[in-house]
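With one protein chain removed, the remaining protein chains of the complex are shown where they sit.
Moving on to subunit A:
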Amino acid sequence: MVDEILVMTHVTKTFGQGHTALTAIDDATLTVSRGRFISIVGPSGSGKSTLLTIAGGLQRPSSGHVQVNGIELTDLSNAQVTATRFHQIGFVLQRSNLIPYLTVYQQLALVDRVARRGERKQKIHDLLDSLDILALVDKYPKDLSGGERQRAAMARALYGEPSLILADEPTASLDTGHAYDVVRLLAEQTKKYRKATVMVTHDMRMTESCDTVYRMKDGKLSRQ
């Protein structure tokens, strides 16, 4: 069992070529261990979301290495990266990552179906209960409030039993009260299930419950 869940070493991402090339991420190195909740703060366009997409294997770095739970993403084919994402990574996205035509229960049951196993009803109910949204089990995303939607998204991310949770501005669409709630829950779940969690946000106030805060500015990552 690896303890360092996310290891990014000298990751650089450049868009375009020649003198128009734009360096979105400039030699970023980051390690997140099991049970740690870190956040990356920075203004719009600082490259923090790009860093998150590279950590999640949604795009490949121009140079450098990314390891998730001991798996070197840069060596894998696209299909293998997709499979790794399914088993190792849970996303909580800015716009909720829920599928509009599935109920909250079905969002989670879909994971079981993709994994070709029976629905684990009790497990789904327990997880929804721990996030305080058991009452919403049969509701569609359109019938949920912003905060409820983010909780459901969190449940969806956790249900796949990933080792790494990546949250991209999970509080962007919420009022302050609900935003705090969501971040607190994210921290709680990180500790409870011993996940490694990376949260990207532009809102410094949201970083109170984080173990470590990094700052991203013009593609450079530094510890706060």
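What we mean here is this: a residue touches a chain if its C-beta (ideal position, glycine included) is under 8 Å from a C-beta of that chain, and two chains touch if they have at least 3 such contacts; residues count from 1.
Methods note: contacts and distances are computed from a predicted model.
Visitor: The complex lacks one chain in this depiction; which UniProt name from "Acyl carrier protein", "Efflux ABC transporter permease", "Carbon-phosphorus lyase" or "Ferredoxin" does that chain carry?
Guide: Going by UniProt, the chain not displayed is called "Efflux ABC transporter permease".
Visitor: Of the residues listed, A:Tyr140, A:Tyr180 or A:Tyr193, which one is in contact with the missing chain?
Guide: Here the residue in touch with the unshown chain is A:Tyr140.
Visitor: Among A:His65, A:His87, A:His125 or A:Lys220, which residue is in contact with the omitted chain in the full complex?
Guide: Reading the full complex, the residue touching the unseen chain is A:His87.
Visitor: Which candidate, A:Val2, A:Ala21 or A:Val114, sits in contact with the chain we can't see?
Guide: Of these options, the touching residue for the absent chain is A:Val114.
Visitor: Considering the whole complex rather than only what is displayed, give the residues of subunit A touching the chain that is not shown.
Guide: Residues of subunit A in touch with the missing chain: 44-50, 52-53, 56, 58-59, 79, 82-87, 89, 91, 93-95, 97-102, 106, 109-110, 113-114, 140, 156, 160, 168-169, 172.
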